[in-house]
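Take a look at this one; I'll ask things after.
All protein chains but one are shown at their positions in the complex.
Let's turn to chain A:
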Amino acid sequence: MPHDLARAALQGLLTRTSVPRDVVDYIVYGTVIQEVKTSNVAREAALGAGFSDKTPAHTVTMACISSNQAMTTGVGMIAAGQCDVVVAGGVELMSDVPIRHSRKMRKTMLTLNRAKTLGQKLSLISKIRPDYFAPELPAVAEFSTSETMGHSADRLAAAFGISRLEQDEYALRSHTLAKKAQDAGLLQDVVPFKVPGKDTVTKDNGIRPSSMEQMGKLKPAFVKPYGTVTAANSSFLTDGASAILIMSEEKALAMGYKPKAYLRDFVYVSQDPKDQLLLGPTYATPKVLEKAGLSLSDIDVFEFHEAFAGQILANLKAMDSDWFAQNYMGRKSKVGAPPLDKFNTWGGSLSLGHPFGATGCRLVITAAHRLKKEGGQYGLVAACAAGGQVNDAVLHMGP
């Protein structure tokens, strides 16, 4: 169950940071597909991980940026003087999603609860027809447009004229860089997890640098038969949980911690969920930079969520287009595209996988680790989400 994964992440955090449990004022977790039994997964996982039962916990959801929302909620609570120490995180268990009975069946079952006599019960049961047993899977499509995200990504890539070749090349880059980072031991944010009855998972298991030829053989996954988005150039869904410790500066210093990174500023924006579903980073980046008083060239480390290779490339093109900035963003000029040598250099969601609710924390902590490793000053994190929403955040190293 998801809370098991979340529990492991929380325990890992406790071990890594040695933060005393009773110091934690609040816990916020993000998740997308909710397990009905643990709808407030934050609370269940916290209790299971041995946090104090006096520490309140709540769960937030905002599609792929759920854990971004968890972190910023925590930041907001600290800023409002509600808390000093917050644990934020996210969890997703894609390998076991709740599948429901059909509406007709649910209705029958609920009525059955109220039936008093055996006769009433039997007459209800006799009304069940084979079609009642057809299960309802969680929707993979955008509710407002009924379009799957892969389909939207394919259209986005086409709108910006991104070729299949470019997408495959980018995907290969993501896998290659992730492999390199993994081999160099840079992905230190991973906590080993013992799967009950199976082996312990100690590292990301989706990194598979392949060849352009092999990737070129794949058929389009969404827009058939002529689309460009394939299984190889999309992020894959996986299980995962993440956790991050957030403190006010005074509290951290008072407790003798050296902050990994400071969250300088963040924004949320949203746009058309049909045609610009995955184009959020383009909109959010100039905004957050303005808010933080920085320019693109100040940023040393870019960490963007890679939903699809085509989506990343479309965003890069959009950010580099004055025409787009003027006609769709109401800006005088483009913000500029991040240079690739600073961009997702340790891999990304394409190669590491994308557990919806958990990805945000991974992006932030990777950015922090990269800043530290490369001696950079500022990092920029961006992630888009279903519903056409997006979160952009600026991190920096020193006070």
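In the analysis below, a contact is a pair of C-beta atoms (placed from the backbone, for glycine too) under 8 Å apart; a residue touches a chain by one contact, two chains touch by 3 or more; residues count from 1.
Operating definition for what follows: contacts and distances are computed from a predicted model.
This figure omits one chain of the complex; the name its UniProt record holds, of "Gap junction protein", "Trifunctional enzyme subunit alpha, mitochondrial", "Fructose-bisphosphate aldolase" or "Proteasome assembly chaperone 1", is "Trifunctional enzyme subunit alpha, mitochondrial".
Looking at A:I244, A:I299, A:A314 or A:V364, the residue that reaches the missing chain in the full complex is A:A314.
When you scan A:T145, A:T176, A:S210 or A:S248 for touch with the missing chain, the hit is A:T145.
Contact with the omitted chain, checked across A:P56, A:P98, A:P138 or A:G161, is made by A:G161. Seen from chain A, the chain kept out of the figure touches residues 143-146, 151, 155-156, 158-161, 223, 226, 272, 274-276, 314, 317-318, 321, 323-324, 327-328.
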